[in-house]
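One protein chain omitted, others in place.
On to subunit A.
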């Protein structure tokens, strides 16, 4: 293998370090391949590993003329945070080997697969042996081996950086009793539900947040009795008063009398909260009605593998059977089932006016997914940026989703790993692409949010619970004289993006909610529900490919199987009421500020192309993709704004300060479809051509061999 490049010039390039960031090891004369064309083109530079990131530094990176429009200030294009590393492979004599712990031999090439789906190829053949040893074992050690929580960069950064929280941030953090009370008031849930202080000092449970909301009729003793298990915890109230609740179950009990007592306790609770003024109660045990965390993890592991492409040949080889490959991962099917479940819950709340109680062992995984999705679909506030962020705070961060374990940030146990939060983002993305005007944020926002899962300068995704965060905040801070740590929140987008780049997070298509007109709102939102149903001759439930049939059956079986049928009125509900709800909603024009139901038929569930294809040059459309139309809209908005300013000047008014910033695009016609993520602008206009194509039509041999028309041409020749 030859490599044709200029002699490496060893310029002294130093990594840009964040406060608290320490250089751990480095190697020079490392050759980084450009993924672009499978050739051996690339650049020489220095590979470094710090307590925050792995970084490749080349001479070019210093030049500013190619400054991308959308740049992350914390993680550059050649930076990989230690938490972002997915897998590291070494290449020995052309063979790839997974690198995990202690190494005996050192590879010639290093391939780093990242959780944000980037792939880095480094050649170490020209690097001094000593340096190879140091850098490879350093990288493997710091990114792949178990870590103590306190060794997370989060802490070094927090103790070194003077962090000031952004005052303008409108996200509700749900850290105070006030926040919960405001949320109750906002959703008009305060008549039947109350925020409790029972868990102050975490005396109920370390898993529950400091403050949470329960039905008013629940006593403090019951909350304390089983550490909060078996207690319905309020998530959200629908406009008609029906509420979405969640509950963690009791651990499997060997002792019969204990489980008898628990059962009696539960019966008591159900009785209390299904009496008026409370609505009828529906239970949904998510651990049996949805795929397990294990299934989700397996599916995602397979799915992401499809996008970690080594080279062009790889890309086209997998293209041939792309659809069946996709399907075999099961990831899209899981998304579909989760969306379907959310529709089911929405129907109960909206149409049947029943409370829905989601049940799960800890109530911090699928409960978070479903309750968040339901709120995104039913509450247009959750479709604004601050509303969505508040929702993530409420259901996930304070709600106690175990981010640390689920992301396996500390490499403690792979068994706990499951991309539950990513699953939510994937589901929300389906809605965003199906209803572009309904969301204040863009898919780019969701993509960078998913990337932020691996940036350990924010506390948001680096703790398992509020308790864990609180105790670690103060714990060792005695050593540093700075008092308790002040962590950054990911919602402070200014930390990662300057205002110009932040503009890409705002959806130019978002139609802001018109000023509430109270007299009209009621009729608009309530009354149409019953008219929704199709007054046609009732269709017999479609037999063969029943739309919701399996699901409804499942639901009923589940509920009845649990012998709590007396709390449920579902028996007289026709099994296709859900389907009717779905169909009739979809037959009406969409109200972008009202209820939003995802379309879940096979062709409607898509791959989140921006997140998964963004680093693959073969998938790039030069001058195409949705960005092409988005760019036209942005151009026009910019023009309208400048006209507005001119108008104001003509009116000789003060300059209006409330102008939403619009991203500036130049030469938008030639933007890549991978924008704003495409780093390598391919200059060539050569089209991408499949290198392997499918020809095989085994089952239609006779047809294949026929000619278009049966005419014997040889006759003409005589």
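In the analysis below, contacts are C-beta pairs under 8 Å (C-beta built on N, C-alpha and C of every residue); 3 or more make two chains touch, one makes a residue touch a chain; residues count from 1.
The definition used in the following text is that contacts and distances are computed from a predicted model.
**Student:** What protein name does the UniProt record of the undisplayed chain give, "CF1 epsilon subunit of ATP synthase", "Myotubularin", "ER membrane protein complex subunit 2" or "U6 snRNA-associated Sm-like protein LSm6"?
**Tutor:** "Myotubularin"
**Student:** Of the listed residues A:177, A:410 or A:621, which contacts the missing chain in the full complex?
**Tutor:** Touches the omitted chain: A:621.
**Student:** One chain is left out of this view; which of A:108, A:319, A:405 or A:470 touches it in the full complex?
**Tutor:** A:319
**Student:** What subunit A residues would touch the chain not displayed?
**Tutor:** Output for subunit A: 315-316, 319-324, 326-327, 332, 435-437, 508-509, 511, 528, 531, 534-540, 542, 544-545, 547, 582-583, 586-590, 599, 601-604, 607, 609, 613, 618-626, 628-629, 632-633, 635-640, 642-644, 646-647, 650-651, 669, 673, 685-690, 693-695, 697, 700, 703-717.
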